[in-house]
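Step one of this worksheet: look at the structure below.
The other protein chains are all here in position, but one chain of the complex has been omitted.
Showing chain A:
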Amino acid sequence: MQLLGATAIEDKLQDGVPETIQLLKLGNIKVWVLTGDKQETAMNIGYACKLLTDDMEILEEKEIRGVLSPKDKILHTGEVLKSGTERLGQRLACFKATDPQEQGSLVEKAFVDLATSCQAVICCRVTPKQKSLIVQLVKKHKNAVTLAIGDGANDVNMIKTADIGVGISGLEGMQAVQCSDYALAQFRYLQRLLLVHGRWAYLRICKFLRYFFYKTFAGLMAQVWFAFHSGFTAQPLYEGWFLALYNVFYTAYPVLSMGLLEQDVSAKKSLEFPELYVIGQRDELFNYRIFGVTLLHGVSTSLASFYIALWAFEDRVGSKVVGDYESFAITVATSSFLSTAQHICGSGPASSQLFFFSPLCCAFFLLEYHLTVTLALTDAGKNALTDPYVLLIVLLSLVVNTIPSLTVRLYPLMYPISLQKIRLKTKREPEPSVELRAHIRRGSFCRRSSYAFSHHEGYAGLITRGDSLRAKESVYCPVGLFLKKHNKTKKL
């Protein structure tokens, strides 16, 4: 046989893949790789993208079968896996995916438990249907949110099965993008999607919910307390227009701008500290306890606003105010509204310039409204809000509603947790805005690790050292030598 030539197909990893995977792992996100390649290729890719490191212990197919198949061991799945997880750096590789339904759900559970106790999982020789089945397996046995990211038509199944499907638009066509929830241009944008925007979205939704419940209770529970004093006849305390416009107009803008623009740390710091992502995984920003606290806070605000006004009014009169129903209503409305507006101003950290003015805007509109002449409220608003006694009542309510929340928030500052430390540090060193730039420019010689060989790892070091690329005269061509030496070349 005469050697005519050699071909090699290069399928480089994208930029930033190892860094992205590192960040995701730091954010307590388990990364599984499902590929249709064969085992050696998959392992090499795993090494190349830093999913696997040399100090990891690799469980291959036969070892896994040994753990899972004996019937008596399955029944004691818990104990088996406990001993398994004590080994550090364990990772699972290349379990040839057979149809899980053959083995029954106990084996499924055992497999999922074993897999999730490992640092990384690589499944090779996976067909598209099996990719989707693996995602279903994880969803069924683990109470976790799954995200599938892929760029080819063979990833469509798993993208559609997972909770979140991300498609990468690229060489392989647009099928992945068309069926996905999010479309990215490169894999590395995933870190920004999850750690920056995903985290911000969770934060915004939680804060929005908390504030929405708070403002409803703080503003409108006063009518319930008034019922105790009006003979339970359902006489509203607030005037009709105030009730109608409260949610639509007065408190809409702060709530919306908090829900749209809130950022607790900047994008750059979010990427620097992927540990912050764990907050969302543990439901720390909105759970039953926080809901209860919000409810309590709202109720206590309304109690303070109403009863301070009540006891200050009693049946005494102000100099202009005569203790009548409309003046009382305006007093309570103003104090509760200003308390809720102040709360969002003080509790919502990131306030843009637009947002900062919103409580003032709302207060202005409230004032304007009360000053306009409607027949029902002729002069009552102006009378009440220019009376010094009423203004003192409002000020007292405002302070009484602010002090407890301020104290509660100040106390942890004595022992700052990591989030506050990060923000304190950020405050001291303001940073410029972030734009996503490529990490490395193409054409430089410092990229080494994108190469994965279909064969054993042995010669990768030779190539990646870069000697061949730097030497000007070199007859020695490792690639050709490699191919020449081994007659059978395994297909990719």
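Operating definition for what follows: contacts are C-beta pairs under 8 Å (C-beta built on N, C-alpha and C of every residue); 3 or more make two chains touch, one makes a residue touch a chain; residues count from 1.
What we mean here is this: contacts and distances are computed from a predicted model.
Trainee: Tell me the UniProt name of the left-out chain, picking from "Transcription factor IBH1-like", "WD repeat domain 75", "Cell cycle control protein 50A" or "Elongator complex protein 4".
Mentor: Options "Transcription factor IBH1-like", "WD repeat domain 75", "Cell cycle control protein 50A" or "Elongator complex protein 4" narrow down to "Cell cycle control protein 50A" for the missing chain.
Trainee: Tell me which residue among A:175, A:247, A:263 or A:300 touches the hidden chain in the full complex.
Mentor: A:263
Trainee: Where does chain A touch the missing chain, residue by residue?
Mentor: 10-15, 151, 168-172, 177, 183-187, 200, 226, 229-231, 233-235, 261, 263, 267, 273, 308, 310-329, 345-346, 349-354, 356, 375-376, 378-379, 383, 388-389, 392-393, 396, 399-400, 403, 406-407, 409-411, 413-416, 418, 420-425, 427-428, 433, 435-438, 441-442, 450
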